[in-house]
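One chain of protein is taken out of this complex; the other chains stay put.
First chain written, first letter: the chains are A, B and C, and each begins at residue 1.
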Amino acid sequence: MPSIDVQQLRLDFPLLQRKTYNRQIVYFDNAATTQKPSKVIDITSEYYQKYNSNIHRGVHYLSEKMTEAYENARSTVQKFINAQHIHEVIFTSGTTDSINLVAFSFGEKFVHEGDEVIVSHMEHHSNIVPWQMLCERKKAVLKVIPMNPAGVLDLDALESLISPKTKIVSVAHISNSLGTINPIDKIIAIAHKHNVPVMIDGAQGIQHSIVDVQKLDCDFYAFSGHKIYGPTGIGVLYGKEKWLNEMPPYRGGGDMIKNVSFEKTVYADLPFKFEAGTTNFIGAIGLSTALKYLNQIGMDKIIAYEEELKLYAHRKLIAIPNLTFYGSSDKKAGIFSFLINKIHHFDTGLMLDKMDIAVRTGTHCTEPVMSFFGIQGTVRVSLSFYNTEDEIDYLVESINKVKQLFK
Amino acid sequence: MPSIDVQQLRLDFPLLQRKTYNRQIVYFDNAATTQKPSKVIDITSEYYQKYNSNIHRGVHYLSEKMTEAYENARSTVQKFINAQHIHEVIFTSGTTDSINLVAFSFGEKFVHEGDEVIVSHMEHHSNIVPWQMLCERKKAVLKVIPMNPAGVLDLDALESLISPKTKIVSVAHISNSLGTINPIDKIIAIAHKHNVPVMIDGAQGIQHSIVDVQKLDCDFYAFSGHKIYGPTGIGVLYGKEKWLNEMPPYRGGGDMIKNVSFEKTVYADLPFKFEAGTTNFIGAIGLSTALKYLNQIGMDKIIAYEEELKLYAHRKLIAIPNLTFYGSSDKKAGIFSFLINKIHHFDTGLMLDKMDIAVRTGTHCTEPVMSFFGIQGTVRVSLSFYNTEDEIDYLVESINKVKQLFK
Amino acid sequence: MTIDETQNQLVEEFSIFTDWTDKYGYLIDLGKEVPEMEMKFKNKQNLISGCQSQVWLYTEFKDGRIYFHTDSDAILTKGLAWLLVKVYNGHTPDEILETEPWFIEKIDLAQHLSPTRSNGLLAMVKKIKIYAMAYKAKSST
Partner (left out) sequence: MTIDETQNQLVEEFSIFTDWTDKYGYLIDLGKEVPEMEMKFKNKQNLISGCQSQVWLYTEFKDGRIYFHTDSDAILTKGLAWLLVKVYNGHTPDEILETEPWFIEKIDLAQHLSPTRSNGLLAMVKKIKIYAMAYKAKSST
């Protein structure tokens, strides 16, 4: 018995109503990006039509309205993740931007030659490369928390990786290629025991969990608007005030300064210090509208439904012979990475597409995970609360048809 | 005789139709951000409704459509600025982001201790602070091209500022607080004579000029979508292939790599090397729609009309007694910065707002310009092709009313 | 007069204005009439920096009551600041801490106290409260 009325909710998403080739699209590429409810699309249009104007320092009506809406959006994000202070919420252009901000600004201040940064083996490239770049610049060392074949991180190894030279640990909340829900509370506890701060890459976590940054006690949490039913080009970095205050700015420009002269520039207070130039203010309003939409349904209900759907999909998919699954932690989100015996992931993806099913194929920007399993890529089905059991049934049917075709 | 039918074109902009307090808004804050034609707003909605999907590496129908649209947007930008190669067009989140990209990546590779970077006295903070940050990091020196009281740069001084240690010159195409159209062709010629590359901050240039980056021979050109009738959260960096190829990446993440392993990461080719993570693909489509809209009207016609309107405004405004103008180059765009004798810019702005006129007041993110003139700020009227002579007349009337009120 | 009585009085005074020109004209007149703050008090310590206009606030504490002096480089801000001062002037820390400046909303000038305004007035109200707290703490020790 579903806790939400999926059929009703699906009507909120215009894209889900469309046909691709022969039938209504079955969208299983939610880890790449999510579809948008009408409310998000409509508010974007509405703000362009009625309020568009550059924010902050504006003396006129529109600018004031827009600034107010932008700062209210920040407050909506603050409440959604339960940040202690509103100025701990920085708007960025996405998760990648947020992580790069921390890698640069935290790194600039705290990471020096010989120091160590720890990530995990299952990270998305966006949570690897910025740290590699930092380590190269600073001659620091990147260390990696290993995982086992089930796609579960080895926390004992983490303990032993941490040294007095460790400056930060950065790990994914939920793996985008394996679906593993990492025990970030434990990881944070271990790191904090050694006084090491922790950044959480929440790109896949925020939309499938209740995130309370104070309870988690993470030092940074990053996510993207477009993966939580919001617009593209907007993201969030949460950071604890004490770190954000100590970190130098990332980008320089308008709005992030108090005074500029060629001799001496004084940076603005939080959050503006980290929001140089014209931010994506319309994007921020779209994002906050998405969060309000989720709140209206209830994150608890969404999570309950997604859990149910995941279990249903799991049962159905593992029953298909000759599928190999990657990622089998018992703490898993609705992300299924698999290969059909001997069939190339790309071939499978192409055929599913012909059957109007959108899945992602390839490395999912996690090449170290692929190397770990000695494969080139997988077929990934990633679920959202707007997916249904019927769609899963159709997927199973279609996978069987693919098998038939390649027999 | 106007070369375009303004009244007709105004109908394309929903926001211009709205009332603020008592009458239809008079929007003179175009240098801060421009209004959007319906086409831009509608295509944004349409893409969210019909094609939204993450780009690149996608195997399914939507992803392919979206990738195609995104790459077509890049091609539209390429043609708009006449870049030689499509991969010389990098999508960023705005001018500030573009300049920071160059300051970091060019700086990382080419700027070392004792080297010099040259900007001008009339730069926007976004074209000062990134270079200050770079110079601080690299122990390099920031030098400043002086200007005269008319707001004209001293090119002889530029000649003498350039030394063998000069690594880059970065100047605004058009000053956002003075309206000066800088002789960027001459600046580029001078710098190139000494083999020094030039970055142009085109935030105020692109929407009021025909920009041909090959003819200009600039090394970098940056602009923002939101200032050229496109969406927020999208911008462009044009860079010559030879520089972009030599520069290390700015942000690390998905899509900007060829291979990632913990031992060795190989970066992707241009333009992807500089587009880490999920880009604002819907924003890019909105921007290209704005450019196509301008092409349809004809940039030459827009420029001709704007020139006429500027001359009209100039005549009318200088006829008002007791106004002091800042910026009086004879090469000027439709940007008027002024103070009414003894009346604080903020007081003027507030009263104009009450009369439904949106202007910007303050430093316009160019504090060094304000210091130069020994003032705290100005009232800035910035024109667009959708403004009219009637609106100028109403502005003049309103300024007189402000004078009356503060008498 | 209590703080609320002064607020009521101001609301009544403003009720005669039928359009914005009269109302803002009055504020402008106020701004002009209020004496300038002595230069020596216009220092960094008393400065409340808005991005657009600057406000100075200087206080004295006498016989358990707080006296405020204010100034601004913008006339409208000065007028508005003076209204706030008028309301709170000569009251005890407790009275000040207890009472919000609700008259601003009633006379339809709330926009100037919004957190997104960069005129320094909201910061000024906060500062008034902080002074009240500080003097209260001081006088109770």
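Definition applied: a residue touches a chain if its C-beta (ideal position, glycine included) is under 8 Å from a C-beta of that chain, and two chains touch if they have at least 3 such contacts.
As the structure is a prediction and not an experimental result, all values here were calculated from the model.
Novice: List the neighbours, among the chains on screen, of the chain that has been left out.
Specialist: Looking at the complete complex, the unshown chain comes into contact with A, B.
Novice: Just one of A:D12, A:E108, A:D347 or A:E389 touches the chain that is missing; which is it?
Specialist: Missing-chain contact among the listed residues: A:D347.
Novice: On subunit B, where is the contact patch with the chain that was removed from view?
Specialist: Residues 56-57, 59, 64, 67-68, 71 of subunit B touch the chain absent from view.
Novice: For subunit A, which positions touch the chain that isn't shown here?
Specialist: So the residues of subunit A touching the unseen chain are 21, 343-347, 349-351, 354, 361-362, 376-377, 405-406.
Keep this in mind: only the chains that are shown with their structure count from here on.
Novice: Just curious, how far off is subunit C from subunit A if you go by their C-alpha centres, in Å?
Specialist: 46
Novice: What is the distance, in whole Å, between the centres of subunit B and subunit C, each centre taken as the mean of its C-alpha atoms?
Specialist: 39
Novice: If you average the CA atoms of subunit A and of subunit B, how far apart do the two points sit, in angstrom?
Specialist: 31
Novice: Quick one: which residues in subunit B touch 2 or more of the other chains?
Specialist: Within subunit B, the residues that touch at least two other chains are 21, 346, 349-350, 361-362.
Novice: Check each residue of subunit C and list the ones that touch at least two other chains.
Specialist: As it turns out, subunit C has residues touching two or more other chains at 51-52.
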